[in-house]
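Yeah, one chain of the complex is gone here, protein chain that is, but the others are all in their spots.
And then subunit A:
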Amino acid sequence: MKDKNIHIIHQYLNREIDIEEVKRKLSEEEFQAWKSTLEEVEDLPKPDFDVEQEFERLQQKKTISKNKSEFPFLKIAAVLIVLLSTSLFILTYNGTDQDMTSITSSVAKEDFIKLPDDSQVRLNAMSNIAFNQDNWEDERIVALKGEAYFDVEEGKTFTVETPNGRVQVLGTTFNVASRNSRFSVTCYTGKVKVNFSDREVVLEPGQSIDNAKQKIRLVNTAKPNWIMKRSSFESAPLAEVIADIEKQKNIKIKLKLSDSINFTGAYNHDMEAEDIIDLVCRSLDLNYKKLNSSTFEISSAKD
């Protein structure tokens, strides 16, 4: 189709002239011929767009992408991780004390437990706590393997025993976890006394300590990330991140990497497993394959 006047339309689209000028330059007939086309191109379809919702979605994906060192990770996980082999621990508590109440949460599931004095425990996935119900009045002691968030009623000293450290409190909320080879405790309200590696530290609300850095740092979340259905990592070995994803999503991930890589970032537990893996891989420049509905394989980008 030839149209010798199309350059006038181009001038209009290029914002050199306005519609009035287009009208002047074209004959009435020519203008009418272009009129509805111009109306269309000025009013192209717009799909619905909720800018706040989209920005929030972006923020979530953003935090999971690799954080550069100049962006200190603000939402630090409130975690206590204990340094001993966990199997040994189960043996100690479940093997010797026959009358202990033992509760184990399964993979990809969190449990909510009420203790005899109405203190509450939120048990993270793949965790176990044990306590003596009969003796509770005299001694509030809980043995923990895995990770748990405690909301303790006021009363006698409340103790969380773990093979590598002991946490003692009066009424308070705090988080204790016992996984892999790291150890940290965070206090949310009240005061928490932590004993580990021959040290005794008293934590105030908002303070956290771990055995890797051995010094108190501040956290700015009101509750641990996993209670907010979120996992976050700060220069954590990829294997640890993978283990967490496996646990939360009940999937298997095979790591085929020669080098060890650290990951900094976070993901929300309600994300699809594949999306989480995709984001982790993308941020670290790795590839992944979905082997079947619950098995993934992560490899370096070159393969």
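Basically, contacts are C-beta pairs under 8 Å (C-beta built on N, C-alpha and C of every residue); 3 or more make two chains touch, one makes a residue touch a chain; residues count from 1.
The rule is short, and it goes like this: contacts and distances are computed from a predicted model.
Hidden from the displayed complex is a chain whose UniProt protein name, among "Sigma-70 family RNA polymerase sigma factor", "Histidine kinase/HSP90-like ATPase domain-containing protein", "Carbon-monoxide dehydrogenase medium subunit" or "Cell division protein FtsI (Penicillin-binding protein 3)", is "Sigma-70 family RNA polymerase sigma factor". Interface note: of A:Ile19, A:Ala33 or A:Leu218, the residue touching the hidden chain in the full complex is A:Ala33. From the options A:Ile9, A:Met126, A:Val194 or A:Leu238, the residue with contact to the unseen chain in the full assembly is A:Ile9. Annotation for subunit A: contacts to the undisplayed chain at residues 1, 3, 6-7, 9-10, 13-15, 33-34, 36-37, 40-41, 44-49, 51, 54-55, 57-58, 61-62, 65-66, 70-71, 290.
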